[in-house]
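Before I ask anything, let me first share the structure, which is written out below as structure tokens.
This part shows chain A:
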Amino acid sequence: MQKYISQQNFTALLDALIKQGTRVVAPKLNAGTVLYEPLAAAGEMVADQLPRRSGKEAFFPLCEEIMSYEKTGQQVALTDIDPARFPETVLIGVRPCDAAAIPVLDAVFSWDYKDEFFLERRRKTTVVGLACTTADDACFCTAVGISPAETRGSDLFLSPLVGGGYRCESYSDKGEALINSHSALFAEPSGAEALPLAEPQTEKFDLKKVKAWLDEHFEDPAWDSIATRCVGCGACAFVCPACHCFDIVDEGTEKKGKRRKSWDACGFWKFTHHASGHNPRDQQPKRYRNRIMHKFKYYDDKFGQTLCTGCGRCIRLCPVGIDIAAIVEEISKKEV
Partner candidate 1 sequence: MTNDLKYSYYPGCSLHASAGEYDLSTRELFRHLGIGLTEIPDWFCCGATPAHNVDELLSLSLCAKNLELADSIEGDVAVACAACFSRLKTAQHILGENDVKRKQVEQALDAPLKLDGNVKHLLEILAKDLGLERLAASVNKPLTGLKVACYYGCLLTRPTDVPNLDCAEAPTIMEKIIEAVGAETVAWTHRLECCGANFTLSRPGVVIQLTNAILDAAKAAGADCIMVGCPLCHGNLDIRQKEIEKVYSTSYDLPVFYLTQLVGLSVGLSPENLGLGAMIVSPFPLLTEKKLMETSLLDNQVSLPGIR
Partner candidate 2 sequence: MSRIGVFICHCGENISRTVDVERVAREVGLLPGVSFSTDYKYMCSDPGQNLLKNAIQEQKLTHIVVAACSPRMHEKTFRKAVEAAGLNPFLCEMANIREHCSWVHENKEEATVKAVEIVGMMVERIKKNRILPGITVPVTKRSLVIGGGIAGIQAALDIADCGHEVILVEREPSIGGHMAQLSETFPTLDCSQCIMTPKMVDVANHPKITLHTFSEVELVEGYIGNFQVTIKKKARSVDEDKCTGCGVCMTKCPQKKIPNKFDQNIGLRTAIYVPFPQAVPNTPVIDRANCTWFKTGKCGVCQKVCGPGAVDFEQEDRLIVEAVGAIVVATGFDLYTIDEKPKGSAIKGYGEFGHGKIPDVIDGMTFERLASASGPTGGKILRPSDGKEPKQIVFIQCIGSRAREKGISYCSKVCCMYTAKHTMLYHHKVHDGQAYVFFMDARTPGKSYDEFWRRSIEEEEAVYIRGMVSRLYQKGDKIVVMGSDIAVGVQVEIEADMVVLATAIQPQKGADTLAQKLGISYDKYHFYSEAHAKLRPVECATAGIYLAGACQGPKDIPETVSQASAAAAKVMTLFSKDQLEREPIVARVREAGCVGCFACKKVCAYGAIEEKEIRDRQGNLIKTVAYVNPGVCAGCGTCQATCPSKCVELDGYTDEQIVAMIEAL
């Protein structure tokens, strides 16, 4: 289904959704930084900036409680979180690179163990994508096979039009349902032209060749030159739309506390630190190697996909200027 929505009606749609109790999550300015956050009013949405963090946290929060406990005498009381209480959500203004990562996460969280926390949120969320009209030289979605108008992962997709308003196209029942729920705000598609799409400069990688090299080069001196400079923070993983490692910790005292799940990053020294004191990835290049391997080999081995959508966040935010696009490009030029 293809529709048109004017800028004015778009605002009205968001306000209406908020009013009816739907959680509307969209890019929003938070203490100076644009993040995907629940809106209190449509006017808060910031449509023209790529948020610092990806949209994955609508389903996979930075940190969430999964259980709490309290001990009285010999009695222990456990309280579970009921996923049924998660609110209906519309995730709106999602960039194609962020939206394209959602199916990638779906695969992980529903593969062996079904993560009800993730899946229940996923079920209750309608994803509204937004076509990209600007790019910088860190953007490389096209290099990993995603276009600035990629609709993968979106239930509904918005393309901004010359002269304002959006062309809306639904790609799922959820998308259609969203249009139908407020059909008065939508009109038939106009002939207006869409704004020109962004044009990332990076050339398309030969991902097969990259994987082929990775398949053979777990041990390679190149890793040292690639990642000696890595300082081992988690910035790249935490801003990545596709990274999905997490940790589970109990916080509190012996008497009372909560079990929480929170993001983890393979760059951390503690990530593979064993209780014995042994650490199989004892040096930073080995940890960084895991990041590349996971994205371009392991995930492909398991799910046939690449774990990178080319959003470029890790490139922009790496404290020491590590450039994953440059690295993959370099690998793609190596002899297999």
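Candidate entries met the following condition: all candidates are chains of the complex that A comes from, given by their letters.
What we mean here is this: a residue touches a chain if its C-beta (ideal position, glycine included) is under 8 Å from a C-beta of that chain, and two chains touch if they have at least 3 such contacts; residues count from 1.
Just so we're clear, the structure is a prediction, and the values are computed from it rather than from any experiment.
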item: Candidate touching chain A in this complex, from 1 or 2; value: 2
item: Contact set on chain A toward candidate 2 in their complex; value: 71-74, 253-255, 277
